[in-house]
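Removed from the display is one protein chain of the complex; every other protein chain stays in position.
Then we have chain A:
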Amino acid sequence: MNFIQRAFRHLTRSKTKSLLLTLTFFLIANFVVVGFSISSAAAEAKTETRRKMNPVVEFTMDFDAWYEKYMSLDQEERKTFAYPKPDPELVKKMLADSRVKSADWTRSTMGYADGFAPVEIQRPQKEEDEDDGGMFSGSIVVSETLSGSGQKTEQKPNLTLLGLLSPQMNKLTDGTWSLAQGRMITQEEIENGSPVAVIDKRLAEANNLSVGDFIKIKLYSDEEMNAIADTQNDNVLDLEIVGILDSAEELSSEELQWASEYSHPANQVLVPLPLYAQRDLALMTLFHQANPKVMEAKPEDYDPSSVVFVLNDPLEVDAFRDQYNQNLDEYLIMDANDEMYRRLSKPLDTLTVFSDLIVAVVLINAVVIITLVSALTLKTRETEIGVLLSIGVSKVKIVGQLFTELLITAMIGFVLASVSGSMIAGNVGEKALAMQVQENQTSESAGFVYSSSESLFNEVSQEEVTASYHAGVDAGILIQIFILGVGVVFISTLIPSMMVLRFNPKKILMSQN
């Protein structure tokens, strides 16, 4: 009869004691199960929240910190205290990260179509009637560009040049854009500043352009270029069309009211950023020389101020953000729509803190109670232990028996509690969450959250988060509970074990005589 069999017999034949011990474990386990279930459900709901959010991470400025620093500077220092920008080397490293699906690492500027017509904005009739020919009038720009009449009408930019530093663009991977013809600009062309462009299909059709054709785009208006008249040719980018994009992007009806032509999605021309950056830098230097009031440009001025990454998996967002946040300029942070996530998660976090606290307190109490019960029980079992020692049973086996007895009662208590605890957790957890959500909604002011990539961050409602909260017991929780149960039993056996180690069979058995 080994110590495990002895443990079973002791439990089955000391029924009242075993029942009380099982009941103690059952009560303790109920608290632990409820705590774990609530905590686990909260973690699951947070994961679900993150899953519902687009896997977007972007660089953003820590404006409060930057402004605080700015205000502490004197006038002269403020002139050179620029907005922070992501380090290009870091961005390249991030782009090479396998978690990144695509990224917009771009910088845009306006340009002037030279020898072709931008797509006109079809404004509502009412608006056209009321058009006073002001600064956003697209039709004027078109007619002037094409006619070359030389009228002294102010020339307006009518194209957006989207300078790329990476061809892995988000709109291409999410399906907003597709290549109707040709190909995308390559990384090599970007790095070499090659004179190539990808244009919108509507712009191509309006001007009967196709892949292999060339278009000219001016960076500055003729009026602006008068200041440096002898360098007219440097103002014109002569670009080969290598690809034509099919895009369904349109201006919204609201945007149609006020948008100027260059903001029409069809008038967006993709070019390598270094191409126009080099040209613009040269022109800006000339402008500065001609007029010192024009600020002198520097190569880093053309670095994009933001990069928007789309990751493959929403659940990798936090790790990705945290990893790269460590290497940033002190005024830059990586944002993963964290403000909304924090706001949505707050009730869940509060719930988690409370449930974890309950689990911790209960476990500490459990260890103390079970240790005391075991130690007191041991006193009544001195003779038994003395007898076992007298027949040569090792103290390790005796401790093993005590451990097994506690473990069996703990497991029975925990198994029963996993059923009852699950039911309690469902009710308690949902009520507690509802209270927390209510508390959160009344205490949280609906502040404005700035986001530079509002089109990529999506909204998730508190109701969606609450709906994804389901407290219950799953295999993971059961394993956790049983591991903890073993831990509690193990710690609770330590002190009684030390007592057993000090037992002397002679004193126990012979002193009675």
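The rule we apply is simple: a residue touches a chain if its C-beta (ideal position, glycine included) is under 8 Å from a C-beta of that chain, and two chains touch if they have at least 3 such contacts; residues count from 1.
As a working rule, contacts and distances are computed from a predicted model.
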Per UniProt record, name of the chain withheld from view ["NADH-quinone oxidoreductase subunit J", "ABC transporter, ATP-binding protein", "3-isopropylmalate dehydratase large subunit" or "Beta sliding clamp"]: "ABC transporter, ATP-binding protein"
Of A:14, A:47, A:155 or A:480, the one touching the omitted chain in the full complex: A:14
Residue touching the undisplayed chain, where the options are A:319, A:387 or A:501: A:387
Touch criterion as defined above, residue of A:88, A:472 or A:505 at the omitted chain: A:505
Touching residues (missing chain, whole complex) on chain A: 1-2, 6, 9-10, 13-14, 383-384, 386-394, 504-506, 509-510, 512-513
